[in-house]
Each structure stands twice: as C-alpha cells, then as structure tokens.
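Below is one structure. I have some questions about it.
With one protein chain held back, the other chains of the complex are shown just where they sit.
Labels run A and B following the written order; every chain starts at residue 1.
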Amino acid sequence: MLYWFDLLGVAVFAVSGALAAMQAGLDLFGLLVLAAVTAIGGGTLRDLLLNRHPIAWMRDGRYLLVIAVAALATATYGQLSPGAMKGLRVADALGLALFALTGTELAEDCGIRRIQALLMGTLTAVGGGVIRDVLSGQVPLLLRRDIYATAAIAGIALYQLLRAAGLKRDIAFVIGIVCVAGIRLAAIRYDWQLPSPELYR
Amino acid sequence: MLYWFDLLGVAVFAVSGALAAMQAGLDLFGLLVLAAVTAIGGGTLRDLLLNRHPIAWMRDGRYLLVIAVAALATATYGQLSPGAMKGLRVADALGLALFALTGTELAEDCGIRRIQALLMGTLTAVGGGVIRDVLSGQVPLLLRRDIYATAAIAGIALYQLLRAAGLKRDIAFVIGIVCVAGIRLAAIRYDWQLPSPELYR
Partner (left out) sequence: MLYWFDLLGVAVFAVSGALAAMQAGLDLFGLLVLAAVTAIGGGTLRDLLLNRHPIAWMRDGRYLLVIAVAALATATYGQLSPGAMKGLRVADALGLALFALTGTELAEDCGIRRIQALLMGTLTAVGGGVIRDVLSGQVPLLLRRDIYATAAIAGIALYQLLRAAGLKRDIAFVIGIVCVAGIRLAAIRYDWQLPSPELYR
C-alpha cells in the first residue's frame, strides 16, 4: 500500500519536473532528466546520507518506468488547462506529504534520532525540487518564499509528537499526511508566506 | 588497456573543464577545480550511487596527476587554434564514448539491471559536465540542446543489445564506443538537435 503511494508521489513529482523543463526550454532528454531528479533526487540524497544501499530505484525498475511515462505524457499534453493545473497542485501537495512521512519512517528504521529523522523526511520531500531548480538555473523556489518545506516539517513534527504520545504508527502516519497536505493547500489558497529577515534595511 | 583509455578520457574532460573555467573568468584554483569535477565528477557520482568504495581517484594518484597536467597545460596554451579546437571536439567525443561504455560495464559488474546500468553509463559520461556547468553558473549545456547524452545512450543500448544477442563483451564494447563517438561527431557536423517540447505555445 505504502509502496503504491510512493510510486504515485514519484509520478506527480516527475510531472512537476517535466513542466519545469518545458518552461526552461530544455530538449526531450533534459525533460527526462529533470523529471527523474525531481522525482527521485530527494530520496536518493536521503539514502546516500543514511548509507542505505541499494537505492530503491536501482533495484526496482518500476520507478524509472513511472517517471518515463509521466514525463512523456507531460511533454505530449503539456498545454495544461487551468483545471488540470489545479489538479496538479493538489497532487503535488499529496506527493509532498507522502514523501515527507515515508522519508521520516525510513530514516527512523535506520535508528537515527528524532530531529535527524525529521530532517531526512523533509529532505526526501523537497530535495528533488531543489536539484531541479539548481539544474534549471534558478535559486531554489523553496528557499525563496512559500510555505512548502515548512508544511512538511509541521506534519512530520505532529507525527512524531503523536508517536511519542503512544499513538499507533499507521494512524500517526495518516494524520501527518493530512497535516502536510492541508497546510500546503491552505498556504496556496490564502497565500501564506514565511517572514524574510532583511539585511541592512 | 581499458585503464589507459580511462585516463585518456580523464585528460580530455579536464581540458574541457579548464576551458570552461577560462571562459567564466575563474582564477587558477577555480580552473583546477573545474577541470577535476569535469573529469571525475561523473564517475564519482556513479560510485556513490552504486556504493563502490574506495572511489578510483582516492586510491590511484594518477587520476589527479593527469588532471593537474591537462589543466595547467590548457591554462598555458589556452589560445587554441581552430585546428586544435577541432581536435578537442574529436577527443571529447572519444572521452564521452569511453566513459559511457566503461561506466556501463562497471555498473553491470555491481549486479544491477540493464536499464540502471545504462543510466549509470550515461551518468559517468555526462555527470562531470553537468557539475561543471552548475559550478560555473550555467544551465547545464546537455539539458538544453544537442545530441550529447543521447549519443551515449544510443551506444550503450547498442552494446547491451549485442551482448543480449550473445556477442563477446570486448567486441560489443568496441562497437558501442564507435557508435557513441560516431553519432556525437555526426551531430556536431550536421548540427543535429533533439526536439524541444514547448509549453503554452
């Protein structure tokens, strides 16, 4: 079950990477690369830092297949209607939530402490997007504005609090996911922003 | 034999990195760094993803020596004549071909599947150039245009087909190299491009 959710997250982030590639004017190969790093970059960084080998997409071909299909479909039907764009944002929020919580649980299973597990969950959720932005020549979006990584952190922290309070893992997992996706969607809807400290104002 | 070809590829890519550093106006240290990441960045990423340790240039000082010599020679004789530039393009195509096929064989020896081995071969061939472009502040060239990584992929795929058909490894290896270098040089000569999907056209 978790596995299929994970693949869904991969597909959504692959679409997001493919759209970024089209906006940056990359060719078809660049589109596939950007789709792949967006979809699996965060999890790959997490696995390298945790020394988890082999990395998931190395042994399981489904990840790459899902990325290729999602990216090529995006290249073909790239003129997204406003309705589809809205659907994509919802799917992206769901992908963020899934990656944040699955990344946290995977890190916990490696026996590291709570705060590091929270960081690894956040890295899983946002690392791919950061690599996508660096490769397409932009200052990573999530560093500049928006409640994005912050939504992941809030949901993971809630999950960890509920776990520490004795709640079952599955239930805390679902509540964490709802929390991340809910904050993210509310932030889009109401245009929430984090404060920016300014230098020499 | 393979080892010496590998060092030749390192030398060629070090020259390419040093030239990029000079165009970006970096100082002598930046030139050495860019030469090194171009020459060994792709193989290093591959080894990290495959958990192959120690990384080749960690135990064998020849890699670093070759890079230093190639980079300093480029800094000294940087005003390349048109003829030398042409020779460099041929050498670069050969380096691309060598890295693509050796990277694939190394990945195969780690016991991963065909499609992942193809990816690792491609990463070996183009990863260093991507890091070079990111460090010198450019959207990676290979994502934007040109038959470059695509040539590597085509040659690796041909190699894998021939291997699956029962051909000996050495012969398939040589045919794969000829294929990569041939496609790359033809793409330069005839200005072949991949199509770019455009958004909201």
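Structure notes:
Throughout what follows, contacts are C-beta pairs under 8 Å (C-beta built on N, C-alpha and C of every residue); 3 or more make two chains touch, one makes a residue touch a chain.
Keep in mind that this is a model prediction, so the values were computed, not measured.
Note that of B:L8, B:C110 or B:V134, the residue touching the chain absent from this view is B:V134.
The hidden chain makes contact, of the residues B:L19, B:A70, B:L162 or B:C179, with B:L19.
Considering the whole complex, the residue from B:L8, B:V33, B:I115 or B:L161 that touches the absent chain is B:V33.
For chain B, the residues touching the chain absent from view are 19, 21-31, 33-34, 44, 48, 53-55, 57-59, 61, 64, 75-76, 78-79, 134-137.
Residues touching the missing chain, restricted to chain A, are 48-51, 112-113, 115-116, 119, 130, 134, 138-140, 142-146, 149-150, 193-201 (touch as defined at the top).
We take it that only the chains that are shown with their structure count from here on.
Summary of the copy comparison: rotating chain A onto chain B for the best CA superposition needs 120 degrees, to the nearest 5.
Per-chain CA centroids place chain A at a distance of 30 Å from chain B.
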